[in-house]
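A single protein chain has been removed from this complex, and every other one stays in its place.
Labels for the chains are A and B, by order of writing; each one numbers its residues from 1.
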Amino acid sequence: MDIQLLFSGVIFGLSLASIYFLISIGLSLCFGLMRIISLDQLLYYSIGAYITYSVVTVSNNFWLGIIAGVMVGGLVAFIVERLIFRRIYERELTFSMITSFGILLGGIGIIKAIWGVIPRPIKPPFANQIDLLGTDVPAYRILVIAIAGLVYIGIWLFLNKTIIGKAIRAGIEDMNHVEGLGINASRLFTITFVLAGALSALGGGLYAPLIMVDPSMGLEILAFVFMVVIIGGLGSIKGTLISSIIVGQVVSIGSLIYAPLAIMAPFAMMLIILLIKPTGLYGNKLNK
Amino acid sequence: MTNSFSSLEVIQLNAAYGESKVLFDINFKVFPNEIVACVGRNGSGKTTLLKSISGFIKLSSGEVNIPNHNLVGLHPFQIAQLGIKYVPQDKKVFSDLTVRENLELGSYASKDYNWEPVFNYFPKLKLLLDRKAGFLSGGERQMLMIGRAILGAPKLLLIDEPTEGLAPSIVTHLRHVFTELSKKTSIVIVEQNLPLICALANRVYAIREGRIVAELTTPDEITPNVCEPYL
Partner (left out) sequence: MLNAWRWWRGIIIAFSLVAIGRLFLPLPFVNEVLIFSIYTIGCNFLLGRVGFISFGQPAYLAIGAYGTAFYLFYFGTNPYIGILAGVTAGFIFALIVAPLFVRLRSDYFALVNLALAVIIFYMMQKVLVKITKGDNGLWFLTNITSTPILDLTKPSDFFIFALLIAIVLWAFYKYVDGTIFGACCLATKINETKFQFLGYSNFRIRLMAFVIANTSTALAGCLYAVYLGSVSPEITSPSRTADPIVVTILGGVGTLFGPLVGTIAYTGLRDVISKMIGNWELFIGFILVFIMLTNSSGLYGGAENALNKWLEKARVSNLNKKKPK
């Protein structure tokens, strides 16, 4: 295969991985700390995209749109956490799955009501190509990858160098002990949930110029995000990063070779990994 | 609210796991600066009692009072903030965090950043500060758990089977620590180790099948011979 084509496929895959990563961290953290499956993260992803779209349409400033998207996404996540998830933390996993799916569907309905069903395009902030290793790659995709990289570093610093981050890591191990020390558990949960929502919204805003913004965008990406999360193992940040990169590459390079591979290959990979390790690459057994 | 004489008062406490009742009409008192022991067979409800007091298990009925506060219905972290610290029997620390970070969490919660008292009781912890807690031995973990719990000068420590599985030298060390601690803090200790209890405790409650069946208050009574039948 043409080296240049392969290289741009790699870049494409990494930009996909960046978006998957931003949504998947939220899912992973929410599971690790609160033992819930938060399918509604896909809603905050959609909200991030739509708010970015609206702000860009009005102000023509893409970065203002992103900031607005992140803030609104985080805000909606906050409201949902306080109103709904707060009541269901102690229940079994299927409970949060169904409830969060209901929130996702309801949210899609609200999006439809406000923005209508027609897909909408957003122009990327800059359309240049830059020359990387002899290939022309869209500069915007490189930026997306860079931002995701910064987010990873930021999350790492947060979890390892701040006291709240350490409390979250401790809570992922054993929430009862954290409470027993006197740390406010519900505040910890809210912080984590809002962080997850904000990151998902960031993913949506960044991805919006690369695809069309439409009400079911959350559902379309759902299967891929979940393959990432399952392969990486729910609850592991490192696992999420690695499996995002893997799935991103498989989808991208796969579609270069033979289009249907884009979806078959990650699925086959997921099944094989699950056969060997039913909790994913870095996943842990559920210990409640 | 209690009268100002007792540190903790439990009145007619009933607790259940779902449908199955575990504790029946427990009445229990702790006075300042004393060590109260709870003895009983496995499954008699000792751990459930400690968990009920510290808020991890909801009461079916009854009262749990400390001076100026009624603990029933509070979240565990709120009860911990009021100065009641529960040290569970699972010898679990945050294994991915270092000893230092474990203590930092204790300090963050209690706003007490003075670790000197902790190192006075457990000098070994000072040497282990940068080790990941997952690599500590059982005795070292127990020390870390207690060290973490005493940050913030708690008024009451609820300690669940601390010496289980530990070497005798460490058990002796812990006995000295508890004796010292009781000068500032009341302690409720659940234990199967009778000699230890009889050396430490000012009073002993015996629990069988969820009920208090005896309260031993004099040194003559607090001997292994008297306690043994309750195990």
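In this text, contacts are C-beta pairs under 8 Å (C-beta built on N, C-alpha and C of every residue); 3 or more make two chains touch, one makes a residue touch a chain.
Computed from a predicted structure; not experimentally measured.
Considering the intact complex, the chain excluded from display touches A. The chain not shown here is touched by just one of A:Leu188, A:Leu222 or A:Ile242, and that residue is A:Leu222. Here one chain is not drawn; of A:Leu104, A:Ala148 or A:Ala170, the residue touching it is A:Leu104. When the missing chain is restored to the complex, the residue among A:Leu14, A:Ile37, A:Leu188 or A:Ile237 that touches it is A:Ile37. What chain A contributes to its contact with the hidden chain is residues 31, 37, 84, 87-88, 92-95, 97-99, 101-110, 112-113, 215-216, 219-220, 222-223, 226-227, 229-230, 234, 259-260, 263-264, 267, 270-271, 274-275, 278-280, 286.
To be clear about the criterion, only the chains that are shown with their structure count from here on.
Distance between chain A and chain B, defined via averaged C-alpha coordinates, is recorded as 42 Å. Within the complex formed with chain A, the residues of chain B that make contact are 54, 56, 75-77, 80-81, 85-88, 92-97, 101-102, 104-106, 108-110, 148-149, 152. Chain contact summary for the complex, chain A toward chain B: residues 163, 166-167, 169-170, 173-174, 176-186.
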